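For this depiction, one protein chain was excluded, whereas all remaining protein chains were kept in their positions.
And now, subunit A:
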Amino acid sequence: GFVPILSCFYAVFHPTEGPRVEVQVPPGSITESDDPTAFEEPLLDFDSIKNYIIPKEPLCDRMLILKCGAYRIVSHPMHISNPRYPRNFFLFNFCFVFYGDDEPTPYFPIIKELAQMFCTLEEQSQFLTNRKSSLSSAIEQVFEDLNHYYECMIPLDSANKINLKLFPLYAPPEEIKSYHVPITTVQLKRLTDPNWDPTMRRILGLIDGVSSVKRIADLADADYSIVKKCIQHLMYYDCVLIIDIFQFSNRYACTPDIELFATDDAMQAECASYVASPGAPVTSPVSLLWLYRSLHHGISVREWATHQKDKLYGIDIRRFITFGFIKRIIYRVHSHAVLSSVGDVRDEDAEDRLRRMSQKSSTVGAPDENAIFQRLLKGPRSMDWICSELNISQKEAVELLQRHGEWIFVHA
């Protein structure tokens, strides 16, 4: 849902009275009202903020957000200069009041649209300065409909209507790496139609929770950067999640959110049913918690699986790890390769080797490997990245590195 609108009001600059509230809904929310259904006390003191609701000309024609007491007022004052008005201008503002702690960002585009629409109506037919009665009911309806249905379509007169809809605003998707693995959270096949982007349609079938982004791009024979964008689109709309390549050499550790798993019955039940191997009995939540807790930096999944063999009976390990990761109960511990020495520094061979490694045209190994070494010498990289780039397993990667110097692996 969207955060609620507490009040909606229309204010103008009156030539002899100054800034004043012409329409307010609910009644009595901004200034005192005689209406029997009015609020006992207004939500805020209009007098103290009137200079920001009806501001000087340089602050007009833009969005103004005001925090007043416990409330936040979002408005878009408009200034129209024209000699037809008594003081050569007309200033009005449609304002929306929210709770101070709420985030009203989805309302910004519609508040701006409302202001611009009424500005045009006023310039063309003096709608605001002439017809005040219909405006009151229109604003009331905007308030009701937006709060209940998140959209409204209200006719103003025979030619004009207010047409607004709230769209949810999500956070921009995180940057994804080539070795990240997307896993679907919805039935994507049901949502597609022939009008979707061709690359998107090509990769949809390949998102299986096992293949990395790079692998998907390779398999689909599609441009990597476009595939990455497609995946990010799917992430934005919560259709896929990103997990790591599952390997038994991976390491995982608990996050502080393990506490949530311990107290959330629904999560425990969901976990138990998700991780159970076909036909196996459901494991108890206590065991699941114990197993999650037993993962740490110093142990790979392979080693851990060996130690916990008894407790892991009837549990699909990959699903177990995936569930923990998606729910943020555990996090992936990456291994970074750091060159500790190329032999004695005084040793000419070692210096040579280092120099050769850092040169572009070096022949330390295959051309691909050279590229890897260039990058490695510039900064630490995770083993995942190396494996993904060269399409080799962790074991092969470690062997490759150790052929060209002494490397230590930092787990973080």
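Assume a contact is a pair of C-beta atoms (placed from the backbone, for glycine too) under 8 Å apart; a residue touches a chain by one contact, two chains touch by 3 or more; residues count from 1.
Operating definition for what follows: contacts and distances are computed from a predicted model.
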Leaving aside the chains on screen, match the unshown one to its UniProt name from "GTP-binding protein", "Integrator complex subunit 11", "Cell cycle control protein" or "glutathione transferase".
"GTP-binding protein"
Of A:S48, A:T120, A:S134 or A:S393, the residue in touch with the unshown chain:
A:S48
Omitted-chain contact residue, chosen from A:N88, A:N163 or A:S393
A:N88
In the whole complex, of A:P4, A:G18, A:G100 or A:P155, the residue touching the missing chain would be A:G18
Missing-partner contacts on subunit A, residue numbers
13-20, 47-48, 50-51, 54-57, 81, 83, 86-89
